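Only one protein chain is missing from this complex, and each of the others stays in its spot.
Note that the chains take the letters A, B and C in the order they are written out, and that residue 1 is the start of every chain.
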Amino acid sequence: MILIDKNTKIIVQGVTGKMGASHTKRMLEYGTKIVGGVTPGKGGESIHGIPVFDTVAEAMSATGATVSVIFVPPYLCLDAGAEAIDAGCELVVVITEGIPPQDTAKLIAHAKAKGTRVVGPNCPGLITPGQCLIGILPGVIFKPGPVGMISRSGTLTYEVALGLTDAGLGQSTCVGIGGDPIKGLGYAELLTAFNDDPATEVIVLIGEIGGTAEEEAAAFIKENIRKPVVAYIAGQTAPPGKRMGHAGAIISGGKGTAESKMKAFKDAGVSVATTPLEVVDAVKKCCKQPVTK
Amino acid sequence: MILIDKNTKIIVQGVTGKMGASHTKRMLEYGTKIVGGVTPGKGGESIHGIPVFDTVAEAMSATGATVSVIFVPPYLCLDAGAEAIDAGCELVVVITEGIPPQDTAKLIAHAKAKGTRVVGPNCPGLITPGQCLIGILPGVIFKPGPVGMISRSGTLTYEVALGLTDAGLGQSTCVGIGGDPIKGLGYAELLTAFNDDPATEVIVLIGEIGGTAEEEAAAFIKENIRKPVVAYIAGQTAPPGKRMGHAGAIISGGKGTAESKMKAFKDAGVSVATTPLEVVDAVKKCCKQPVTK
Amino acid sequence: MNLYEYEAKRIFAEYGITTSPGVRITKPEELRKIHFGYPLTLKCQVLVGGRGKAGGIKFAKDLKEGESLAAQLLALEIKGCKTESLLIEPKASIKRELYLAVTLDRGRGCPIFIGSAEGGIEIESSENVITVPVPGKFQPYIARDLAKKLGFSGALFNKIADCATKLYKLFEELDLDLAEINPLVITEGDDVLALDGKIIVNDDAIGRQKRFTGWQEKHLTDMSVREGRAKLAGLNLVELDGNIGIICNGAGLTMATMDMVKKFGGRPANFLDAGGGSDAEKTLFALEIVNENPDIEVILLNILGGITACDEVAKALVEFRKKHPNRKMSVRLRGNNQDVAAKMLADSGLKLIADVEAAVKDAVAQANSKTPVGVK
Partner (left out) sequence: MNLYEYEAKRIFAEYGITTSPGVRITKPEELRKIHFGYPLTLKCQVLVGGRGKAGGIKFAKDLKEGESLAAQLLALEIKGCKTESLLIEPKASIKRELYLAVTLDRGRGCPIFIGSAEGGIEIESSENVITVPVPGKFQPYIARDLAKKLGFSGALFNKIADCATKLYKLFEELDLDLAEINPLVITEGDDVLALDGKIIVNDDAIGRQKRFTGWQEKHLTDMSVREGRAKLAGLNLVELDGNIGIICNGAGLTMATMDMVKKFGGRPANFLDAGGGSDAEKTLFALEIVNENPDIEVILLNILGGITACDEVAKALVEFRKKHPNRKMSVRLRGNNQDVAAKMLADSGLKLIADVEAAVKDAVAQANSKTPVGVK
């Protein structure tokens, strides 16, 4: 597994908001160590049995948390993220969708300067099945196992994970890196982490149209990654110039096509699937462990 | 000597302005290796025999300079300083007076993040006598020798240097750190540099009222400096609450008095002079070298 | 949100970037009130690119020709996008043309200047593109570095750098995705002039950019009417030319579903991401707007509930079936509360298909068949 495990202690920023509260409940039900929440002005209250604090600094020093997951509204995320970073969080997971990208750019630059890792924004979070779920992923779909997943999409991750789990292929860790054009952790860092992770045998990379991150990931894999990688790119039928839901999913100026990305992966020796279920088949072929259903 | 020597290559930002041009001439006459100047829109021209460039990056790559001295107007200094820092200057000397302190704070923070040293702003510059003069100091007053000087004031530095030179006591390097409340290099860094400099035998520190930098320097000297230090504080008769010329020279809230600073130095075992000429006498006593007049 | 050229230029002027003295007209006779002399340039105000090639820019030597051209241009549609108005400007004296823009660079994760010594071109196809990133706080020296890389010196060096500094300022202050001057013109008198401009406001930032409050409705002309309505309702709809209407939750899943439809022999009629956590009302809106497309044969609904509660989707489906009992549909509904949803839909005549590929294949089969196979 990478990034998180059963000992990871987490605080929730925006814990008393609608999204924050309901997903805190779900994360706790999954067994995630949510040890505190932060909502300015609600310090001293408690929700779902965990204490609420006014500031991240307070929450961290009272609980020993090292990770924060952010559910605050888009225009407050730069502030909330900076608070988590400056309070010393090692990992900040930003679930919120709709953050103006200039804010995201500032947040990510700040995190880099301080050595904090950011997952997201506009992402479903991440999960180490059976140990720790951070974000909004449906835990029931995931099972422990040898497949490491990196994905720009939420529900598409669930689709592939469901297929894997149904086929008896569990996951080491699944990381939804988010659908925005500017984001925290990218393919290279996570590919490296999975490559170094003894629990991961196969890496699944789920990309989509827009940008050139997949082309760069393909080159990176060719140079650095020794484990088998299965890639899938969504948006093979997307028209150019149109934003396909995600802020980052747009083919513009001839760049960012699924064709180009799939070609890059093929050229790098990566197994390329054309549907989510083909991913499962490709993973099966790579897996050393016997498939247990 | 510290910071600069006969091989230091320097560019002048604001080289075609009135101050920049006249002091470039004087620095060249002193023998300083001014290798280029920068004035946006005047690239390709030359002044006093040195080439003018439009940008610092260009000037540095064309000349191999590693130091920039800034003579641009106050509101343009943050831009000019950032340009020098981002172009990779190791040392930036800001002569300009009247920079809004919030700009200075941003400039210094940027320099720290990039590892660039800044002298000033609102300073006369620095000199390693006989080798390199950067800024507006009158070179004729200084002679090579064993005394390292650090000073918050320009003309007062000249007064003391004149006294030392007249007494046959030359200087290793003299650094005018500037009269603003927020500044680049401070006492601690320069005391350390002089302490480590084989050419320096005695260190003269010329402070003034305002702030607590001298109190901190006294504590630092006690802990870290093994060479003799002579301190002088200007403003023993200054009334509280009044800004005495320099933006930083103000006693406020009972803090920043000459009395407190002199006491701190005495407590730290530093020799404290009450007039500029007493500095000379005190240095004489500390000097191992025979005084040659 | 794309702005019209005349709006972009008003913003440029407000930030001190010189633009042509332009007048916007919506009727040919308004030309009579224009006080600057002929020849004039008449430019269609449309939200799509390629206006020049499509004949959307004309020159008039006198009022008579002007009125005739204006009438013609006002009626022009470019790539399906109606002309909103005309921008009338004196013909500029052009010595040189450049390209200058600020946008966000995905790879570097920061704003970036893009410049080219060629102007009036499509930047993607230009070979002389200069880029200068702005990794931290902007300082004007970065604009000077750009001017230098573009090869300028002397007075023009300062004018180009000054223009780039102002362009950056408005890019940052107005939360733009793109601030573009194309071409940036150097006149015979060595003045620097924004001859054409494009501004894209970041959609997510409109809520805090008060000056753009209420602008969105007027700026949807680069979309179909239905796409525009969906956008105002907070949904992402992209229409295509197929016959299978697609509704999913999540952008990636929607794209993957489109891809599967194509792979299994069908033709997607649209992309519609109903978003995470959509309630019954929003889902019903999604169903209705897709259903309005006269080209569709079948609606494929693929919901994998993470945030989305399947029972909310089922509620919308029950409602929709009441109104449109004969609409062919393939429904895949899996995740939170899927059993409740199945129970709710038991009497709806819809079969739920658990497997995603089976659902897609069912939709394709229905679209290609003449009888509604998906309805029991």
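Convention: contacts are C-beta pairs under 8 Å (C-beta built on N, C-alpha and C of every residue); 3 or more make two chains touch, one makes a residue touch a chain.
Just so we're clear, the structure is a prediction, and the values are computed from it rather than from any experiment.
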item: Visible chains that the absent chain touches, using the contact criterion stated earlier; value: A, B
item: Among A:1, A:19 or A:80, the residue in touch with the chain that has been omitted; value: A:80
item: Touching residues (missing chain, whole complex) on chain A; value: 40-44, 54-58, 78-80, 82-83, 86, 106, 110
item: Residues from chain B at the interface with the omitted partner, ascending; value: 74-75, 98-102, 105, 108-109, 124, 136-138, 151-159, 162, 179, 181-183, 206, 208-213, 216, 232, 234-239, 242-249, 252-255, 258, 274-277
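Going forward, only the chains that are shown with their structure count from here on.
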item: Arrangement of touching chains [line / ring / star / complete / other]; value: line
item: Gap in Å, rounded to a whole number, between the CA centres of chain C and chain A; value: 27
item: Inter-chain centre distance, chain A versus chain B - centres from mean C-alpha coordinates, in Å; value: 51
item: Between chain C and chain B, distance of the C-alpha-averaged centres to the nearest whole Å; value: 56
item: Chain B, residues touching no fewer than two other chains; value: none
item: Shared-contact residues (touching 2 or more other chains) in chain C; value: 136
